[in-house]
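Only one protein chain is missing; all other protein chains are in place.
We just call them A, B and C in the order they show up, numbering each chain from 1.
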């Protein structure tokens, strides 16, 4: 089901953990949906120096968390803002269709963390809107119970 | 599907044919149903001296015609009247359930021939009622088309 | 044995069985499961779907696997009726469909639908004009078989498809006798739904598929798990699906050459019977006919007895009659052609397969006349 890259990122995920006194923290999803993603950013001079995550979720959720945190490190905020869920999925050599929403979650978590940073520092970031936890759509899957 | 006995009677049926100037002839069934049975009897001194048949019908119809005509030969009319379709079926080591009606047809044909004989000779035969060609019930079968 | 009942069912080809075998004992995991060993089975199903789609000119996501032709027919007809019941309640079909189509139609009639059973001509054909003339504002479905299972007549499917398209009416075809035997292109022929059954082309029994044109909303017939993209519930019959696809693939290889060969045998048998046996009638269209179908009525005799005699000589054929075990019920197809009852009862179908030979036809031609004569001599209907 998952690409080898996803499995690699899942099995040996980078950036697991928390950043103490992080400059921005974003949490999206909720336990009811079975997915919670929490991203911690350390930002200095407009540059993301470090990123870590904690995720309660499926394999894709963990892999995208790991990939996304890896991708943003060293980027400016504007550059980070350009990272889409698609880019993360592509970096993972793709995700199964029913798992694309897990990458959305990652994108949302990043933006929530950036929003948190902006709020704390009285900044506005171009194109950034407040997080609203909309990860609620139904997703149907091609599988049965047994 | 059929017993060996049925197949034997079907493959080498006795008494196929007509009796010229038969003393009694009975025809039952109709082409619409796919079954016509015609039985010819030669009767002398109240005894059935000869019996023959012609049948348009399935294997069971042919086998029961052959068996029935064989069974009545040499019997008195009263004895012949006691031959039931069940007896014919038993003599054939049984018939598949959906084929029992074919043996009814044989019984009916015999009675029709006896009726014909009685009519021609102004007799009444105990228990004999006029033939009425009632071979019309639906029969369902355990099989599919393909 | 000389097997001449390929329209009833075919043996599974050794290559097909071989393709299936690993999925019974080795790759048995449930395709919906997450672990790797099951993923292989998911891929096997996806591959099979692509193969089936390819041979119909369809897309893989337009193919849904079922337990056979009957389920596919029931699903297409009852499903479309349910989906479109607000739009209308009229269905058009023919009077020579397989019971897997007729009986669902009759079931719907008991539930508020109206069904027009178009009458075929003496060769078993309906025309696109007949179909068009029967269309009403409330017509929601046209279901007409691709080729008839008893008499082999091939319907003008592309023309009917064009009429259906012109009027915006959903068109289903029961192609159980055609798939694997005739070239099919659902898009060129404007077919919206198509039923097929694996065991008619050397695949396993209990397998089939329904093609559903993308965008058509067909509700499930079997509700349950989310298999087949939520459209057909039930743990997938992986070996069966793999076998169906393999068989179809093989059937479509060199289809033209194989058909030419079978057609030649068919015509040899038809001409031979006509030349040897008086009072017989070839049922079905002489040209618009499945390459493997021979169906004759022999006057004055009944089909089952003839089948028994043939069987005693190792020749397996079938009666024209829908149900072989009761002659009170003659074939609705033969009656629809206008045959009198006794002729409908006296019909025999020979359906050829890839492995039949000219020698086998010669055996049939050598035995058949005497068998017919023998039964005629017992028949009260036959007077020389």
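Operating definition for what follows: contacts are C-beta pairs under 8 Å (C-beta built on N, C-alpha and C of every residue); 3 or more make two chains touch, one makes a residue touch a chain.
Nothing here was measured: the structure is a model prediction, and the numbers come from that model.
One of C:98, C:181, C:332 or C:345 touches the chain omitted from the figure, and that residue is C:98. Here one chain is not drawn; of C:89, C:116, C:197 or C:295, the residue touching it is C:197. In the full complex, chain A touches the omitted chain through residues 1-2, 7, 10-11, 13, 16, 27, 31-38, 53-59, 61-62, 96, 98-99, 101, 138-146.
Listed for chain C, the residues touching the missing chain in the whole complex are 1, 3, 5, 8-14, 17, 21, 24-26, 28-30, 32-38, 66-71, 73-74, 98-101, 103-104, 106-107, 197, 199, 204-207, 221-226, 233-240, 304, 307-308, 310-311, 316-319, 322-325.
Rule of thumb we're sticking to: only the chains that are shown with their structure count from here on.
Chain A and chain C have centres, each the mean of its CA atoms, that are 53 Å apart. Inter-chain spacing, taken between the CA centroids of chain A and chain B, is 87 Å.
The distance from the centre of chain B to the centre of chain C, each centre being the mean of the chain's C-alpha atoms, comes to 39 Å. Counting partner chains per residue, chain C has no residue touching two or more of them. Within chain B, not a single residue touches two or more of the remaining chains.
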